[in-house]
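Of the protein chains in this complex, one is absent; all others appear in place.
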Amino acid sequence: MSVIQTIAKADSHPSWCPGCGNFPILKAVNETLDAAGIDRRKLVLVSGIGQAAKLPFFVDKPANLFDGLHGRAMPAATGIKLTNHTLTVLVTSGDGDMYGEGGNHLLHAMRRNIGVKAFVHNNQVYGLTKGQASPTSEMGFETKAQPHGVMSLPMNPLAMAICEDCSFVARTFSGDAEHMKRMMRAALDTDGFALLDILQPCVSFNRVNTFKWYKDRVRPIGDDHDPADRDAALKLAFTWGDEIPIGIYYCSERPSFESKLDVLKDRPLVEL
Amino acid sequence: MSVIQTIAKADSHPSWCPGCGNFPILKAVNETLDAAGIDRRKLVLVSGIGQAAKLPFFVDKPANLFDGLHGRAMPAATGIKLTNHTLTVLVTSGDGDMYGEGGNHLLHAMRRNIGVKAFVHNNQVYGLTKGQASPTSEMGFETKAQPHGVMSLPMNPLAMAICEDCSFVARTFSGDAEHMKRMMRAALDTDGFALLDILQPCVSFNRVNTFKWYKDRVRPIGDDHDPADRDAALKLAFTWGDEIPIGIYYCSERPSFESKLDVLKDRPLVEL
Amino acid sequence: MDVNIRIAGEAGQGLLTTGDLLVGAFSSMGLHTFASKSYMSRIRGGLNWFDIRIADSELFAPRERADLLVALSEPAIEILSQTLTDDAMVLVDGEEAQEAAPPEAMAVDLTAAAKDAGGKPMMANTVAAGIVFALLGYDADSLDAYVRKQFARMGEELAGQNAACARKGAELAGDRAGRIQAPRPADAPAFVTDGASAAGLSAAVAGVKFATAYPMTPSTATFQYLAKVADKYGIVVEQAEDEIAAINMGCGATYAGAPAMTTTSGGGFALMTEGLSLAGILELPVVILLAQRPGPATGLPTRTAQQDFRFAQFAGHGEFPRAIYAPGTQKQTYELVRKALADAHQAQTPTIVLTDQFLQDAQKNIEPLGDEPDPIDRHIATDAGADYRRYAVTKSGVSPRAIPGGEAFVRCDSDEHTEEGIISEDLAGHLAQQDKRMRKADVLAETVLEPELYPADAADAETLLVCWGSTYGPCREAVDVLREQGGSAAMLHIAQLVPLPAEPIARHLKNRMRVVCVEGNCTGQLAAWLSESGLIGECETVLRYDGLCFTAEYILERID
Partner (left out) sequence: MDVNIRIAGEAGQGLLTTGDLLVGAFSSMGLHTFASKSYMSRIRGGLNWFDIRIADSELFAPRERADLLVALSEPAIEILSQTLTDDAMVLVDGEEAQEAAPPEAMAVDLTAAAKDAGGKPMMANTVAAGIVFALLGYDADSLDAYVRKQFARMGEELAGQNAACARKGAELAGDRAGRIQAPRPADAPAFVTDGASAAGLSAAVAGVKFATAYPMTPSTATFQYLAKVADKYGIVVEQAEDEIAAINMGCGATYAGAPAMTTTSGGGFALMTEGLSLAGILELPVVILLAQRPGPATGLPTRTAQQDFRFAQFAGHGEFPRAIYAPGTQKQTYELVRKALADAHQAQTPTIVLTDQFLQDAQKNIEPLGDEPDPIDRHIATDAGADYRRYAVTKSGVSPRAIPGGEAFVRCDSDEHTEEGIISEDLAGHLAQQDKRMRKADVLAETVLEPELYPADAADAETLLVCWGSTYGPCREAVDVLREQGGSAAMLHIAQLVPLPAEPIARHLKNRMRVVCVEGNCTGQLAAWLSESGLIGECETVLRYDGLCFTAEYILERID
């Protein structure tokens, strides 16, 4: 009797929906890594669980990867970075993963200023579990779990990051490849913790914040903005609606956590 | 043979150290509840675990109380408030409890704007576990767990609360009884979620942020501050050092979470 | 006499629409129906299938081979054509699928047909249903009637278009109509439910007023069911920021007096174990629906398993009593969610209901489940006064339960406490409280559910298949086959695992020639628990842990 176990063939990669904003993000990641000349053997892609969190499996060139638990990418990335700070540690995950289940870790990663870069694919919805509200879903957003619409205020991760003096705080949009790549590159070039929020349409479950919705609203931050100016940065972070600023909101010159540890001065922990 | 089991006699209450800032906080809570004329039968004191979290056991008049898990006071309080929104639900707990282990819940309680009031006894240290750093400990603070001093930036709970548009955000000092009571009363009078951070000396484990240290620095916020002004509120929240503002930083007119639920319109859930 | 129809294709191709339509239509005709789902962890693409079995007598499980494959994608053909019975029929849609299909397959452009019939492209599903109906030799009128009723609330026009598409399908079957020998409609009920909805409905009816969860497959369907009926039953349904919040909110809600439930799967349950322990010491009637899927960690998110029983049994630090239920059918899910709530309130301690992806998703037509509110007894002491002691030491271990807001002050503490609920380090008091809490295991034992012997009169069957949870159906069908073949076999299904109904189990195990534990895990968790309880020694097992559900065939192959 045939047991239906071999369904490997059906397991096509990437497993995202056609038209999903994750595709251009993936492309930008691939190109940014190339442009930055990052040796993939010295790169670890870390993520949690969700649609966005599958990105590490789909990059064009092989790399090291650690796909951990839902919401727990940041602590895993922290453990990796502290064990071998010569590695580039890049977290790519979803808004539910990083701002919901993983909210506490994000907050405390910022306090530490661990030298990890985080790209959050912010589609304002839980994709993989089929469309429940995420912490960034707007008020009134209706789903099967929120039939009367979301009643909580969306979280403001950028404002939170600025308040915690995060080294690098930026937002970009999956619909603007060049902008995305510039932001990704700038994040990678940061010494401490970098948070890059990427607005990403989810064609299957977010019928409100569509490609067009974002496209009509995103507005690159002008050159006159000084990312060292916290007040100005916060003003940007509170701008959401008819206009959504994209670009570098805030930068801070804090030393990375790992640079402060004497025990890591000579060589990475893994070689001790 | 005698088994040493009956040590009830030694179990004196309150079990805090002489000179601890928790005593004046307790007194202020007692007096504020009286002044506000709160029927203790309609009051639930909720807390987590820690020295501060023992406050509910020590109030002068009997009340309902729920002492839950370390870090989990907020979700428990949320469950209580939603089940019976006619109750006054007051969380009193420590900085480790609310900002460390419970960080994610605090963040999301603010998003919900659940009508719970939270008094955080902020002694910038873990008291009950004997002196490790807390999320608000200052950089360089030395403990047995942090022999080289704290390397992370202290968290800024007030700024975070302002960014999440929390209904009421204030700070007070256990050394100023009148101020404390005014703030507590104002918190209790708030409709949505209220966060009151209370600076509290810990005489046993915090030799840096002592009574004198706080006393020398706290400065009541002037009457010219408009708590509806977010930018001004954030400026206050970033003021920490030679001067620490106490008073109402921020207020917002958001409706409480429970007021939005149709199912609670007629009567509390517990009576349905 | 039964037929198994397998509808397969990519996620997003509308398999569920076709499937649901057929299940509803078959059931409305009085056929016995059993449908189950197999899907991948993705929103589009991949290979999913929906199995619908129909028969003239009651069905309890899926079967491995299909008599009719409706294939909407190439992999659906390639992979699943190896899973058919010898003279199965294949219906394919789409060019790609057509190329891969065997020559004798019936190829249709369903979308074109829908348009042909004056319908919209998405009505291709209705065309497919029409064809299936015809292939089975069923009258197009029944489908027409069902379709019209089903789509009525969308307006007459749409309903009419759908009916036309159904008829178009029948037409397309042409001379293949009736090619598959199908069961005759019997008098099966029209009411269809899956395990997830049965659990949700039971909770709503039993008076759950507070439901909170963090989404996790395969538990989400129950949570969303509750969200759907929240207004009708007056329930606060709130998505928590994480599973820790969910269980702690549940603790708060039950403290304040509302029956509360949270739904999750293994990973989320892991995060709840500290809160479970909290419910243990606070003596709160928190109920967890734990819908299992294969682990460890994220594992196979959309597959089925029975791996978390022993974890649930010992989850939470320290020692406190709990009850664990493992329903075998949709109907029993309905019954046991209620029992879990009732027992939790009676003994004031947490209880856990174990389901799994297979049971959550499996649909069957059964006698309608009651949907009128019929709240369980919350056992609230309304006469508690100022001298109330929440943790009064009693003989049964159960203390009078007051809730805050009345005359009594209700105090509870996660530290060890006095009878008044005040933190205390008095060790004699601790012993009294610990003993009191543990005595409640006896309260739970008093109402423990008896295991079911099938057939009920098979007391002297030589071979006994022992199982729990959703393995009920497959085991039962395996027993039927064995008995038809002249074997002496029976099934013992244990739907309450903790406390274990040891005495009846011992009785049923006595004098068996052969005892086989059939479980969806790789360590034999029930077998170990029976051994620990002194009920069996080393024991034969049939284990399945490839992520798929049991079937009678799978079991039979392994016990010969």
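Here the chain labels run A, B and C in written order, and each chain numbers its own residues starting at 1.
One rule holds for everything that comes next: a residue touches a chain if its C-beta (ideal position, glycine included) is under 8 Å from a C-beta of that chain, and two chains touch if they have at least 3 such contacts.
Quantities reported herein were computed from a predicted structural model and do not represent experimental measurements.
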Contacts of the hidden chain among displayed chains: A, B, C
Hidden-chain contact residue, picked from the options C:Phe34, C:Phe210, C:Tyr255 or C:Phe269: C:Phe269
Candidates A:Ala77, A:Ala170, A:Cys202 or A:Ile221 - the one touching the absent chain: A:Ala77
Hidden partner interface residues of subunit C, rising order: 40-41, 46, 244, 265-267, 269-271, 273-274, 276-278, 280-282, 294-303, 305, 307-308, 310-311, 313-320, 413-416, 425, 427-428, 430-431, 434-435, 437-438, 521-523, 528-529, 531-534, 537-538, 545-548
Touching residues on subunit B - with respect to the absent chain: 1-7, 9-12, 15-18, 49, 51, 69-71, 100-101, 103, 126-130, 132-133, 135, 144-147, 204-205
For subunit A, the residues touching the chain missing from this view: 4-8, 11, 40-42, 44, 46, 49, 54, 57, 62-69, 72, 74-84, 86-87, 104-105, 107-108, 261-264, 269-270, 272
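The working rule: only the chains that are shown with their structure count from here on.
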Remotest chain, subunit C as reference, centres from CA atoms: B
Separation of mean Cα positions, subunit C and subunit B [Å, integer]: 43
Where subunit B touches two or more other chains at once, by residue number: 104, 107-108, 261-262
Residue list for subunit C, restricted to those that touch at least two other chains: 230, 241-242
